[in-house]
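Could you have a look at this structure, given as structure tokens, before my questions?
Here the complex is missing a single protein chain, while all its other protein chains stay put.
And then chain A:
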Amino acid sequence: MLGFLTARQAGVDDPLRLRRAESTRRVLSLKLNPDRDVDRIHGNGINTIDIEAVEGRYMLSGGADGVIVIYDLENYSRKLQYTCKAVCTVGRSSRYVHKFSVETVQWYPYDTGMFVSSSFDKTMKVWDTETLKPAEVFEFEGNVYSHHLSPIARKHSLIAVGTTDPKIQLCDLKSGSRIHVLQGHRAEILSVRWSPRYDHILATASADSKVKVWDVRRASGSLFTLDQHNGDKSKASSEAVNTAHNGRVNGLCFTGDGLYLLTTGTDDRMRLWNSATGENTLVNYGKVCNESRKRLQFTVSRGCSPEFVFVPCGSSVAVYALHTGELVTMLRGHYNNVDCCEFHPDYQELYTGGKDCNILAWVPAPRAPDVEEESKSANQAAADQSSVNPAFQDAWSSDED
């Protein structure tokens, strides 16, 4: 680390290099920290988590009982031990609460004044955070599995919704209209995701084993369908042409730069695709256990040098290196199935929620103090020195003042 710092100071290295190396080191040392904890509000399993993109301070979670909770992740107390408090909840006593389980929640990408939640009670609600009342309710004919708002769109404010109906509906936030429909799938849509690179590209995953990529500006069908054999008809049986997986496809995630798309399916495989051409990069992750009948929320790290994928696998979270497919580690800590996970890019922390009603925060293990420091601190107030997080230590004022 000191080597990187001096190289950056001297101008030998790009400043980005230090940041990437340190982020990667931190992600590799993720583990449960007894000092960091999230308030337990949900009485049932947690289905979905979202951290807002603007500040990374507030986290939304949606539960199987229809309850939505907002947590404050920032630690302004000067103590090391911190519980992320719930700022407000839409509980069972609220008039507007969802009747059945909430499947997806997402903050409005530009500020935390609004968030959107969709649930198995066949509605999608757009909430005002201040008053916790829905500003708009969209009703559908089938259970809503997943919805997504484009994180970068400036020209449109469309929400893509995946329901039990094979048609993907695009709801417009500005006008409230829902006439734009994307047809092409043959079974229920389990997951939808906008590309973080282009604001008109949408990827959808369905129970008919296909993943289609759409350009919403075009009137005709999808741009292309992902094919796991890359057009090589000899490998598949003749029915399995053009399928992304040999089973239902239930998870979709773009990498941070939008160049690659990851998909997981009930055939226990995870595949990495080039998002521009739709080509299967054939990275072999091995068996990624997947028994989910609904959407699986998994996430990719951002800002590290070999990127990592965090996939919930049963009651633990598997961490794979993105491009080599090697299993780095399994994060064990939940008591029951893990349903969702979300990565906080600024602090390199992972938040996971599961059926055991807990949200666990995986924090990079703090560096062990150096040998030199230890002997010095033995003379000074030893307890003080090592218990304060080095980030909060006062390194500027001099002792002589």
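Operating definition for what follows: a contact is a pair of C-beta atoms (placed from the backbone, for glycine too) under 8 Å apart; a residue touches a chain by one contact, two chains touch by 3 or more; residues count from 1.
Throughout what follows, contacts and distances are computed from a predicted model.
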item	value
Options "IBH1-like N-terminal domain-containing protein", "Cell cycle control protein", "Serine/threonine-protein kinase 19 isoform X2" or "Elongator complex protein 5": UniProt name of the undisplayed chain	"Serine/threonine-protein kinase 19 isoform X2"
Which of A:Gly258, A:Gly325 or A:Pro366 contacts the chain that the document leaves out	A:Gly325
Sole residue of A:Arg218, A:Lys287, A:Arg332 or A:Arg367 that reaches the chain not shown, by the stated touch rule	A:Lys287
Among A:Asn246, A:Ser292 or A:Ser315, the residue in touch with the chain that has been omitted	A:Asn246
Residue numbers in chain A that touch the chain omitted from display	233-235, 237-238, 246, 282-287, 289, 324-326
